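Only a portion of the chains appears, each positioned as in the full assembly.
Chain naming follows the written order as A and B, and within any one chain the residues start at number 1.
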Amino acid sequence: MPKKSRFLHTPVEPFAIEAGLTVDQVLARMERISFQGRNLATAHRIWLKMLEDDVTIFMGMAGALSAGGLRLVVAHLITHRYIDCLVSTGANLYHDLHETRGQRHFIGSPMADDAALADERIDRVYDTYADEEEFIGNDNWIADFVARLEARPYTTREFLYLLGGHLWDATHRDGILTAAYRANVPIFCPAIADSSIGMGLSQGRQKRAGVGFIDVIGDIVESANLVIRRPRTASVVLGGGTPKNFINQASVQAEFYSPEVTGHRYALQIVTDVPHFGGASGSSLEEAQSWGKLATDSDRVSVHADATIALPVLASALAVTAPPILKQRRMPVFSLASRVMTVDEQDVACDRFEDRNEPAV
Amino acid sequence: MPKKSRFLHTPVEPFAIEAGLTVDQVLARMERISFQGRNLATAHRIWLKMLEDDVTIFMGMAGALSAGGLRLVVAHLITHRYIDCLVSTGANLYHDLHETRGQRHFIGSPMADDAALADERIDRVYDTYADEEEFIGNDNWIADFVARLEARPYTTREFLYLLGGHLWDATHRDGILTAAYRANVPIFCPAIADSSIGMGLSQGRQKRAGVGFIDVIGDIVESANLVIRRPRTASVVLGGGTPKNFINQASVQAEFYSPEVTGHRYALQIVTDVPHFGGASGSSLEEAQSWGKLATDSDRVSVHADATIALPVLASALAVTAPPILKQRRMPVFSLASRVMTVDEQDVACDRFEDRNEPAV
């Protein structure tokens, strides 16, 4: 029903309820409604376009998504290569390790008596509980692993690959760290020092002097070189925080050394924060264009929703719609087992940027 | 896996992705995750409990849900009697009428140039557009209808029933107003003066002196008497605003006149506002207990999510899980065509509270 005005081209199509709809059908019907429902449907469409195009897909995750029950969704995205590189907060990796080691988080209440919880050494994350003693056990388990590492710096990418391998050997259970290990998907954790993984590293140093050196500056170099090696990129962000910025920083830093890098081609973020207080977590994808983090002609969408609603819906829909595309996907191939990683059999240095701006001799 | 502490009884069960899940299956898997995903699953469970119990279910809707593509979801909830009484803002009813009359809202952008839109007389609601001239046509259509009404006060409930009937006769199309008319479900609109429906009423008065009197105080009496007649109630709230408070007020006002009224037995709200600024839209269901709006032993949940995501998911799931319960439901039966409505063949006065606290003679 085209209208007189150039602005009025596509009518809103009211969502029609029907019994037995699969979740991808629900998302398809959301394409033509408004507000965040439409944005969630757009996110689905953009993710499919990312998979069809020849881009390296970075995914950032912040917020307590592992404790909150989404770790196997993320593991699924890794295993089936909906993403090529994960950037995470330490907490998400730690809570993943906690469950992969056979322990659990528990259904709790946000109205709990926190003093009573403290008495029983139960840690609360909003409506979810965990046993602090089990956490101490994890710290010690990580520290023991760390104490056996060589006394040299490790990027978080290398360290987390090794940790994932150790965890897989110990448990043979699925999770984020083990899925990434098995699928050779790199994980960066730029704020590792602000997490229980970091606490485990520090306790490893307590066990054995000289270990527990994490080369987070090497992560910067390595992530930028990864973008220089494969300049076409996409960004999927769950919840803001350091992962969101680190993914953008990789592109900005890479652009400094290589003219071929011009910002992410696709970007989707699922956020609950807002732009108007100026923080990076809530910043808009339009703002990201001014920085060159995002190509100015990129496909992009921000979904203002809690990831515990949006991600299960989105990933369940993709499980139906993406497999044919995944089969034909040209995805980067990594080797991650040593200090120098490779992508598509090319070295990705962590000690020196690959400087494409240098004049060829 | 029971744990040492009384707090640790039910483990979080990570959401497992699987192709082809129906939306009710997705919600079932969300029951054991955390945060708003869990709350959305709880909302589904509580709605089913409402339907199983013998309660009058009020639903409030605020926010631009009709323009945003949810009007047929609400119509579905009315037709199949997931709810017994709707309380709405005027805008939602007006945008419903707009589409039922065969006109559309349009897909737009939140980044639009509003001066350019104003030039073309396009009205924007975030990412959705409408043609202002069509709105003027609606106002006139309502005004013509109003001008033919008797010159006496109408409660919004009576007026909206008649408007729905007129709209059905004119269009034979489905929508909120027409579905409510056909299903004999009352609609209250306490802030009708703050909407284009109210503007249409005022323009009706322009056409014919003495018409366009809406007895909003009669709505208070009538809604409270409805609760006095059927003291067991439930509240479903989409988005806060006047509908949320009006539903609670009906219970509080009824309690003043009848000792049998003790607050809603069930409450679920889908809100984006927060409690800590003190406004009623974001107020918690716990706070509602202090007022007696909600029974202190009620089942209740707040889902912090945009209704354009949460409601299609919730209603699509209910379309699978609720039908067997709906068949056995004991629901109130209304007649709405005159100044005095009835419920279950009893009068529900709008001019005098049914005072059960008066001593029996």
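A few notes on this one:
The working rule: contacts are C-beta pairs under 8 Å (C-beta built on N, C-alpha and C of every residue); 3 or more make two chains touch, one makes a residue touch a chain.
Only a predicted model underlies this, so the values are computations on that prediction, with no experimental measurement involved.
Assembly remark, whole complex in this entry with 2 chains visible in place, copy number of the identical chain is 4.
The working rule: only the chains that are shown with their structure count from here on.
On the chain B side of its complex with chain A, the touching residues are 1, 3-23, 26, 29-30, 32-38, 40, 64, 67-73, 76, 99, 104-108, 111-112, 116-117, 120, 122, 125-129, 131, 286, 304-306, 308-310, 312-313, 315-316, 319-320, 323.
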